[in-house]
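Input: a single structure, listed below in structure tokens.
Only one protein chain is missing; all other protein chains are in place.
First chain written, first letter: the chains are A and B, and each begins at residue 1.
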Amino acid sequence: MPSLDDSTRGRILFGGDYNPEQWPEETWQEDVRLMKRAGVNSVTLGVFSWSKIEPRPGAREFGWLDRLMDLTHANGIGVVLATPTASPPPWMGARHPETLPRDEQGRTVWWGSRQQFCASSPTYRAYAAAITEDLAARYAGHPALTMWHINNEYCTHCWCDETARHFRRWLGTRHGTLDALNEAWGTAFWSQRYDDWEEIIPPRHAQYLHNPAQLLDFKRFTSDALMECCTAERDIVARHTPHIPVTTNFMPLWSGQDAWRWAEREDVVSVDIYPDPKDPLGGQYNAMLGDMTRSQARGPWMLMEQSAGAVNWRGVNHPKPRGLNRLWSLQSVARGADAVCYFQWRQSRQGAEKFHSGMLGHAGEEGRTFRETCRIGSELGALGAHVAGSRIEADIAVLHDWNSWWADQQDGRPSVRLEYTDVVRAWHRALWESGRTTDFAHPEHDLTGYRLVVVPHLYLLTDTAIGNLLRYVRGGGTLVSGFLTGVADGDDRVRPGGMDARLRALFGIGTLHEWWPLDAGERVACEGFLGTLWSEEFEVAGGEVVAAYRGGELDGMPAVVRNGRAWYVSTLPEPDALRALLGRIADGAGAEPVLAGLPAGVEAVRRGELLFLLNHNREPVTVPLPGVHRELLTGTRVSGGLTLERHGVAVLGETSP
Amino acid sequence: MPSLDDSTRGRILFGGDYNPEQWPEETWQEDVRLMKRAGVNSVTLGVFSWSKIEPRPGAREFGWLDRLMDLTHANGIGVVLATPTASPPPWMGARHPETLPRDEQGRTVWWGSRQQFCASSPTYRAYAAAITEDLAARYAGHPALTMWHINNEYCTHCWCDETARHFRRWLGTRHGTLDALNEAWGTAFWSQRYDDWEEIIPPRHAQYLHNPAQLLDFKRFTSDALMECCTAERDIVARHTPHIPVTTNFMPLWSGQDAWRWAEREDVVSVDIYPDPKDPLGGQYNAMLGDMTRSQARGPWMLMEQSAGAVNWRGVNHPKPRGLNRLWSLQSVARGADAVCYFQWRQSRQGAEKFHSGMLGHAGEEGRTFRETCRIGSELGALGAHVAGSRIEADIAVLHDWNSWWADQQDGRPSVRLEYTDVVRAWHRALWESGRTTDFAHPEHDLTGYRLVVVPHLYLLTDTAIGNLLRYVRGGGTLVSGFLTGVADGDDRVRPGGMDARLRALFGIGTLHEWWPLDAGERVACEGFLGTLWSEEFEVAGGEVVAAYRGGELDGMPAVVRNGRAWYVSTLPEPDALRALLGRIADGAGAEPVLAGLPAGVEAVRRGELLFLLNHNREPVTVPLPGVHRELLTGTRVSGGLTLERHGVAVLGETSP
Partner (left out) sequence: MPSLDDSTRGRILFGGDYNPEQWPEETWQEDVRLMKRAGVNSVTLGVFSWSKIEPRPGAREFGWLDRLMDLTHANGIGVVLATPTASPPPWMGARHPETLPRDEQGRTVWWGSRQQFCASSPTYRAYAAAITEDLAARYAGHPALTMWHINNEYCTHCWCDETARHFRRWLGTRHGTLDALNEAWGTAFWSQRYDDWEEIIPPRHAQYLHNPAQLLDFKRFTSDALMECCTAERDIVARHTPHIPVTTNFMPLWSGQDAWRWAEREDVVSVDIYPDPKDPLGGQYNAMLGDMTRSQARGPWMLMEQSAGAVNWRGVNHPKPRGLNRLWSLQSVARGADAVCYFQWRQSRQGAEKFHSGMLGHAGEEGRTFRETCRIGSELGALGAHVAGSRIEADIAVLHDWNSWWADQQDGRPSVRLEYTDVVRAWHRALWESGRTTDFAHPEHDLTGYRLVVVPHLYLLTDTAIGNLLRYVRGGGTLVSGFLTGVADGDDRVRPGGMDARLRALFGIGTLHEWWPLDAGERVACEGFLGTLWSEEFEVAGGEVVAAYRGGELDGMPAVVRNGRAWYVSTLPEPDALRALLGRIADGAGAEPVLAGLPAGVEAVRRGELLFLLNHNREPVTVPLPGVHRELLTGTRVSGGLTLERHGVAVLGETSP
């Protein structure tokens, strides 16, 4: 199977989405000149070119793309070639209205934007296959081609009748019989028993709460339906070019795709990451998504999209301050990226994304943004040979699962304030701030080899996952779990006692009486810290009370318990407290920071032989550092310590004591 | 006519909804064992069993229900048997899409939740009648049967074409001629004159404000259409079992049903009450709904549903702290309940309500919730003989009317901040905190016998109601009214002068110049207190100014006026001030507190010969008490006073001085 190495060939890919159909061909020449100046070695073509290639059903206009492929190749720039299937042309909806999605409320989702396709539509699938076939046939042998990019940010949902038919088929595969489905969905409640497969529909606009297992299965189905589309296109291009890797770009921590499942089917795992430049913890967010993507890729990964400056889809869209683009780009490399790419090369002047920044912004060649693009390109060029293909070792795994997230984010649950991603982020932040590098893992993955496994919050755990965790601890591992974990089985059925009995035994917990979710702004006092978001009323049975609640209704009851190497934290400690607690547990497990004694806001990551130091502060900072190192970006020798400019980065190699 | 006494037979009913179709039959045996341990003497079966009984059109599966009826009877547990018509099976919507409601925006309301029926659908009605008929025929003679429960929380609205036809028919009955309807609705404005009955539709999604009288009539119609469904089923079961009482459970202070009208057609008035456990005034809320339901029942009533702990439909769902379930249960008895029941017996593990607590929670037999269930069951068992069937006397009536509420809660009114139920609650709270027991009454009810009648705010008053109030005061009664009362007639037509002239004369008010609604957070100063929400610019004509506005645009103008025994309060005084003002008026009217000198947070209610003392504080409190009493829950003798634990209750009988 081909891999990212087949595209990078020892370099770091640097470049971005290139949508030249927006400009006259004269501009293409200018683009290539500036790409070379910026060190761009890869562009992604064709993402939104369907109506250009196929202006009417069955037509094919490849001439412009031929010229582009030749032009980039002539200038030493590789091409990640996209199937254009994310955005069907207007004629598709106009001639085949059944390809348009219907939303949960029955509204047609019209053309005039993008992604207006129902993933279950046979018409859409047929057109998509045909253009993919022709594209692959035409460019299979082109020397510029380095990778296939299927569709773009798969994300459509549909509730139409065709979708209903696919959903039923999918449910048949999952549940076998209607009786099994009725059992799994608990349709005895609220008189929802299905007597015929034809009665089953997607969870559409209803009077009150939906059946939660139906919602969960519909999430699973939708992810799989999109994956079916992706796989169909992948199979076509792979038939033409078995040696060229294929990817599709994920939106990370987005709920629509079970990326663990998808990643297994990818040659290259690529992702679009857009931290908010105004978020003081944007660097942690970037680190977390890098860690997650690397873990899905099980090695080097591709940053398919980031922004050089502002995006245009937040409420207030802040540009990146001086140095931040470089900092986060190098941070991604430090955390395993072998490709640093952007949406998009040249900022649009028209269309819905004209206020989304580009590597070459509206300000043009003289703009600050383009000057920073050039600096990054140059540095990645110098760094490539040292880093491409190298790996990162982590002692710690954070568990994350889409099924649990999906089950967790429905209506009719204990607290709307409980946001799965917030909790995952809070726990990752504690580890990141304490200087420990972490992987992510699925709860059914092999966890041996990790010193510490962290479960921020997994409401749903299958029996397999629970067995896995028990085995891990029995095998000597240290496990720490946040609240509301192991509550439901794979069909979102609450386990007897409200939390799986084996897990309760593992943590030394007896009866779990009640969940006490906290209101906005509410804090619950515990011994030595304040808890947020959640608290629980339970008894220990064998566990040691590490910290008890203080005051309020839970006064004196256990808040944090441990039972040997298994820890349970029944609230979300405030950041400093969670960091201290996790630090203590990690120390006990032998999972140490990359570098001791770092100043606040400085991140250290080891990738292969290299040590990356990243200053997330807006002020310069001095880092004490034993030994003598060679700093690769400046080529200087570092001894005793070094000063990092605001948002500065050092990459240290060839270390001697 | 049968009544609640026919079900209670001298006991307090204790139990709840039981949905055993969710579990294997082994669990039923376990359930019955635990019910007996908990003192459960009544369960409600069948509420959501339609798809179980009629898995496909016309089928009947009664075997499981036969076994359940026999099982409960064998164990001395009575059955409140529900018609399962609240939640049609999926096949109904799939085969008969015309039974699905259309919402105001034209969206279909699909199955997959519950209550997806259009109350006007003849198809739905026919299926509902058929299953009701068969259910009634089968269990008419079963010894476990103690009550019929029609449907569940009737609440659907529909704007479909079939509904339009029923609406026209209803309007024909109400208005007689199209001219009368045009007159009543004021269709001369905005060119809305109807020339043909067929032109009339429900108030659907429109460009701007709807016709308010159309909205009001549609609310009335919807309440009546649901009542038609209810009555049709009641008539069927009553034909089979004339001696068994029939009920349907209300959602109290819910705008969809005019409960005064419904209650007249009920053998038993039952209600579902869910105070927020985190609401510091949850006890007042529980008291208010108890008072309201008792007034609708004109005697003992049934608490059909409450929760043993958390619900799952608020944003953040708090469990009940230790003792609160017992406190509120006994409070309901104190205020007239002869049945204390829950949704539901055993907490679900699947389905949309699995996070709604049960009498037997996920924690099971060892859980705190079940232990409290057992205590309550035991105490109600002991108390039953002393209290069941006894009555409560009140000197005060608070007036409440759905028509006024409906007219009050439309768009295009002086202030969106004016919430009818908030105002009613504020006035009831003042009375509750001052220790006075109150009834509720409809403004057209006979009010003689009350020392004080309180009108928190009745925007709409019919001529009959106004005549009733005038007669009441003329007859020696004391009346106090809040602002914006008597503004509109029964068709929401503003009365000349902006407030009915007879009422102005009653209160000694002259010209009413302007309403001055207050902004969020705004307070208006009055002599001795601050007003909230509302103020008014008017002149007195015969009335005495009790308190004037101070400062601002209304400086020196009257805020509170009285004219003999008629008082008018043109703002909403802050809680302490309203309590003081009402206390003064009530004292003047001879409507005294149940017990003088009670500590704050302690409620005293007299029911029959018994005196209930309820401590709403989270700390123990000592209550001074003249005389010698027997406390029924502990069986001890109380003399001089007693200490109530946190959330504690005492029930005193056999008093001697």
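Basically, a residue touches a chain if its C-beta (ideal position, glycine included) is under 8 Å from a C-beta of that chain, and two chains touch if they have at least 3 such contacts.
The structure presented is a predicted model; accordingly, all values stated were derived computationally and were not measured.
Interface note: of A:39, A:290 or A:367, the residue touching the hidden chain in the full complex is A:367.
Considering the whole complex, the residue from A:169, A:354, A:391 or A:584 that touches the absent chain is A:354. Considering the full assembly, B:511 is the residue among B:511, B:622 or B:643 that touches the omitted chain.
Within the complete assembly, B:494 is the residue of B:74, B:494 or B:596 that touches the hidden chain. Only one of A:33, A:67, A:107 or A:169 touches the absent chain when the whole complex is considered: A:107. Residues 19, 21-22, 48-52, 55-56, 84, 87-91, 94, 101, 103, 107-116, 156, 278, 309-310, 312-313, 315-319, 321-322, 348-355, 361-364, 366-369 are the ones on chain A that touch the missing chain.
Even with one chain removed from view, chain B keeps its contact list with that chain: residues 105-106, 185-196, 198-201, 203-214, 412-417, 491-498, 511-520, 537, 553.
In this text, only the chains that are shown with their structure count from here on.
If you average the Cα atoms of chain A and of chain B, the two centres end up 49 Å apart.
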